[in-house]
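Single-structure report; data block below.
Missing here is one protein chain; the remaining ones are kept as they sit in the complex.
Labels run A and B following the written order; every chain starts at residue 1.
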Amino acid sequence: MNINDVKNSLRIIVENKRALLGSIILLSFILMALLGPLVVPLDLNPKFDQVYAPPSLEHPLGCDYIGVDILSEIIWGSRDVLVIVFIAGVITVVIGSIVGLISGYFGGIVDLILNTLVDIVLTIPGLPLVIVLAGLIQTRDPISIGLILSANSWAWLARAIRSQVLSIRERDFIEASRAMGIGKLNIVFGDVLPILMPYIGINFLFAVVQALYASVALFFIGVLPFSTVHWGTMLNIAMQVSGAIFVPFARHYVIAPIIFIVLLQVGLVLFSYGIEDIFNPRLKS
Amino acid sequence: MSQQRLFSNIYSVKNITVEYVMRNMSVKAVNNVSIDIRNGEALGIVGESGSGKTTLALSLLNLVPPPGKITNGRIIFDGKIDVLTLREEELRKFRWKQVAMVFQGALNSFNPVLRIGDQMLETIMEHENVDKEEALERISKLLKLVRLEPNRTMKAFPHELSGGMKQRAMIATSLLLNPRVLILDEPTTALDVISQKYILNILSDLKKKLEITMILLTHDLAICTELVDRVAVMYAGRIVEIAKMEDLFLKPKHPYTIGLMQAIPSVIGDVKELKPIPGSPPDMFNMPSGCPFHPRCPYAIERCKKEEPYLEETSEDHLVACHRWREI
Partner (left out) sequence: MNYNALIEAKNLTVKFKSSSFGLLGKSTLFNAVENCNLSIGNGEVVSLVGESGCGKTTLGKALIGLIRPTSGKVLYGGRDIWKLNGKDYTEFRRNAQIIHQDPYASLHPVKKVYDIVSAGMRYYKLYSSENEIKSKVIELLAIVGLNPPEYFMNKYPHQLSGGQRQRVAIARAISLNPRFIVADEIVTMIDVSLRVGILNLLLELKKRLGSSFLFITHDFGVARYFAAEGKAAVMYLGNIVEIGPTNNLIAEPLHPYTKSLLSAVPVPDPTLAKTRKMIALRSIDPPNPISPPPGCKFSDRCPYFMEGKCDKKSPELVEARPGHFVACYLY
């Protein structure tokens, strides 16, 4: 990676309308997570005269069940959300890629062992596994939560990458590297991995989306520790504690986190359209 | 071109230009080509990749795929049919019934899940109103002509036949509706040398027996000695030389033709005299001015860089597009 590659990537994103829109959305979220809490104060003291206050100038998204401003909750919650799902995405992709690359290229007994492991993990239903793990390992640490969230998703990626590696392995340029005597690990990470970068990049974004929904689900059903500002928890409280979907004037309390969850997902998916282009050498000139 | 032609022309191609339009550029795959194809002859069109030979052949059937478009010229078939103005339905009848084409890589043109006989039958029944018995009779006859055992071949699936056998079956299929012209695009490229020779023999035989006109597209100049009457050499979308086959080989006049003959290793001739044509193939997006061959031509002069040469008759039935043919 050098300055030219960065300039090229930026140019590609700007030229691809969908990727551009996606990156704007994502950047907004990142800014919100980083700078938001510095700008917007979070006052968790109940203000009973503002319970379920509808959206207004002072409270653009209205107030929740104890009168706390929803927008500030969303902003403060975004940091947690983004960190957790980003970590989950990275873990999924790193573990899945390494397992898939090694088992696909090395073959033999290594492949047998890793593939069996992948098979076992794949037969366990994803969401229930995550729920059980979260329930057992009560933790607040984002990294641990990230690991829990990727407990199942890495296996699917490993399987997909393995099958791609099986076909890439037979290609002439790989054979040329073998003829030069270049070592297996060197070939796997130096020759095979660059070919898979677009695939891995896109899968990273999808892993993040998956983790987003999984984490929202976990907080929603209350398996993960209580944190008022996490959007999932907000949904939890909205639905269960205050029956917001049944109470018409409290609907904004349910809808606000949902909108942001969906918006984040849209941003990620749109940005993924640009990933393929970034890694395409034909667009680099 | 000279008058007094004793043959009638099955195809009269005048000033055909085919352009591929992409974004803001257009590339001329075929550039102002005119040629008369004579009834009953076997014409070889020789050219390397980018020469335009396949595009030219496709235009004879008005089959140029988008983003390609025939932007100029006329093609008259058999003195009466204006090919480029035919409407959809008439064009469908024209293709395959009057003119058939065996495409490059035709080995893979058969449907892998149907028997060869069924596919050939379907071809006839779709275009003509004949009863099944007569159709089968025709299929059998054609298969024998291409030296395939009819019963075994008709019952076979494509994967059960070798490359050479599939190609022969493909040729037979193209002849099912008794076309007047058969166009073959690199019919032997993917085949071994022995199958190739065999197919060229069969084609030569077919030409005599069926009195059909053949157009053979190839990059292998040597094949032309086996089958064709005339050879047209194409370069950068233009015909640069047309002559009777023997004349072309014994007295080539265009520098590209001469260069080609000196650049192709063969089992005869002196190996020490071989030399490559300098430079690289023409870049369709960046065509040189004047004669497209001038950057690589050992005889190029100032005039060649500015003025594009057109086909001139140098002797009986031998045309060259070169300013300096007299001196070479």
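Definition applied: a residue touches a chain if its C-beta (ideal position, glycine included) is under 8 Å from a C-beta of that chain, and two chains touch if they have at least 3 such contacts.
Just so it is clear, the structure is predicted and the values come from calculations on it, not from any experiment.
Engineer: Which one touches the absent chain: B:Lys14, B:Lys97 or B:Lys197?
Structural biologist: Touching the chain that is not displayed is residue B:Lys197.
Engineer: May I ask which residue of A:Ile30, A:Val51, A:Leu71 or A:Ile182 touches the chain that does not appear here?
Structural biologist: A:Ile182
Engineer: Which parts of subunit B face the unshown chain closely enough to count as touching?
Structural biologist: Touch with the absent chain occurs at residues 48-49, 147, 159, 162, 164-165, 192-198, 200-201, 219-223, 225-226, 245-246, 249-250, 259-261, 263-269, 271, 274-277, 280-281.
Engineer: Would you write out the residues of subunit A that touch the absent chain, in ascending order?
Structural biologist: 171-173, 175-183, 186, 190-191, 194-195, 197, 279, 281-282, 284-285
Note that in this section only the chains that are shown with their structure count from here on.
Engineer: Would you kindly tell me how far, in whole Å, the mean C-alpha position of subunit B lies from that of subunit A?
Structural biologist: One centre to the other, that is 57 Å.
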